[in-house]
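Shown next, in structure tokens, is the structure this report addresses.
After this line comes subunit A, so read on.
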Amino acid sequence: MHAVVDSLAMIAVSYVMGFLFYGFYRQLNARVQRRWGPSIWQNFFDNMKFFFKSETLTHGPMFFFGPMIIMAGAFTTVLFVPFLKDSDWLQGFSQYGNLILIIYLLVVGPLGNALAVGSSGNPFGVMGVTRGLTRLMGLEVPFFLGLALVMLQHETTSVHAIMAAQDGLANWGLVTNPIAFCVILLPFIASQNGSPFDVVGAPVEVYAGPRVEFGGRLLGVLMTQNMMMSIAKLVLVVDLFMGGATNILVLIGKAFALFLLTTVVSMVFPRLKTEQAVDFFWKVPLGLGVLAVILTVWLPSWSA
Partner candidate 1 sequence: MLAFLDDPKVLHGIYALGALTLFFIGLYGLLAKRHLLKMLISIAVMELSVYLLFIGLATSPGETAPILSDGLTAFTDMADPVPQALTLTAIVIGLAVLGLGVSLAIQYHRLTGKVDVASMTELKEL
Partner candidate 2 sequence: MTLPLTPVWFVALPLLLAFASPLWVRLRLLMPLLVGTPAALLLLAFVLLPEVRTAPLLETIVIAPPLGIHLQLDSASWILVALISFAGLLTNAFIWLADGEPYLRDRRAFVFLLLLIAGCNGMVLTGDLFNLYVFLEIAGVSAYALSALRRDASALEAGLKYLIIGSVAAVFFLFSVVLVYLQTGQLNLAAIAVGFGEIPGPMQILIGLLMLVGLGIKAELFPFNFWVPDIYQGSHPAVAGLYSGLLVKVFLFVLFHLVFLLLADPKVVGIWLMGLGAATMLIAEVVALRQEDLRRMLAYSSLGQIGLITLALGFGVEATTAGGLFHMVNHTLVKLLLFLTAAVLLRSFVSAQLADLAGAGRARPLAAALFVLGALAVMGLPPLSGFASKLWILKGFAEAGVFWPVALILLAALIEAGYYFRWIKVLYDPSVQLQAVHPVGRLAYAPMAVAAGLIILLGVAPFLVDALFSEGAQALLDRGATLTAVLGAGS
Partner candidate 3 sequence: MSWMLRLLFLAVSLSPAALLMAWDADLSWPLIEGVRLSLTLTPLAGFFLVLLALVAPLIALPMLRRPSDVPSLVLFVLLLIGMQLLLLAGDFVSFFIGWEVMTWSSYLLLLRSPRTDMVTSQSYILFNLASAFLLLAGILVFYSVTGDFLIRAATEVSRPQALSLVVLFGLAFLIKAGTLPLHIWIPRSYDQAPDLFSAFLSGSISKMGVYGLILLLTLFPDALTGFAGRFLNGPAVGYLLAWVGVITSIVATFKAISQEDMKRLLAYSSIAQVGYITTAIGVGSSLALAGALYLALVHTLVKVLLFISVAGIVLQTGQRRFNDLGRLIERMPISFFGVLIGIIGLAGMPPLPGFAAKYLVFVSLVDARWLLLLAAMILASTAAFIYCYKLVYAPFLGHANSPEAREAREAPWPYLVPQVILMGLLVLFGLFPGLAIDVLIDPVLVGLQMAPIGSESWAKLSTAYGGYDGVVLMLVFGTAFALVTGLFLLLRGRMRRAGSPHDLSFAGEVPTAETPLHYGAGMGRELRRIPLVGWILRQGTQGFYLGLAGQMRAAAALLGTLYVGRPQTWILIAVVVFALSLAVQAMMGGL
């Protein structure tokens, strides 16, 4: 019973956090661009509107099941990320998982999406999926390397253990392993589909992208999972580098701080083409990661 309530709570928290954060993002973005922008609740309204559309077009069973898979993937991801530390609540099933599992779970959903897009028969959608996977290939390398540095630092893959080791500001991952944070920061932005790495789903420049065929309730599902997934990732980084959170307010605060950081980065840079993005990831963040490995792993072992 506890598990059920806890799970539902986690899903609810991530959903609420999701649309609020993105509402804020749209506001901030508009202000930077000297527009008024939509209200902070706008995402919620949009989402509800999609859900209550009276008609939804499908392109076959896989087109329908794809979004279901991606939604289930999002739920599972959320449930395997511990939201709080030293608490019985908002834990989901995180003690049954680990960091590597979470990273892979982040990919399960997009696979369902890709199946649905393929099923739609729209070549532009498939093109978008391919670009998405290509970008994933680029960002995952430095991202995972950065996380591996963390895993190595704590000699575990358990998020709980990593969180537990960061008691107090001085032991935050940000402080003890800043270089790893730098390594993952840009890939993290990309994984959040943030600018400048957002060409995959860019709705304005190209009439394409994975979601080209979706509408109505199915689009609502996709939007929901997107927000929840973003929150899961944010919380994960908070857990790993910012010592986790002991209660929900701290969690929101830390996550928001991190969100703000990524948002600021996103707003400054122009959008990159997919191949430019991949090349960038393999040069700058990965180069930084290699440097980090040399500095924090090789050098100590040689000097020892």
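The candidates were selected such that all candidates are chains of the complex that A comes from, given by their letters.
The definition used in the following text is that a contact is a pair of C-beta atoms (placed from the backbone, for glycine too) under 8 Å apart; a residue touches a chain by one contact, two chains touch by 3 or more; residues count from 1.
What you see is a predicted model; the values in this text were computed from it and never measured.
Asker: Touching subunit A in this complex is which of 1, 2 or 3?
Answerer: 3
Asker: Which of the residues in subunit A end up touching candidate 3 in this complex?
Answerer: The touching residues are 51-60, 62, 64-65, 68-69, 71-73, 75-76, 79-80, 93, 96-101, 104-105, 107-108, 111, 114-115, 118-124, 126-127, 129-131, 133-134, 136-138, 140-142, 144-145, 148-149, 151-152, 155-158, 161, 207, 212-213, 216-217, 221, 274-275, 278-279, 282, 286, 289-290, 293, 297-298, 301.
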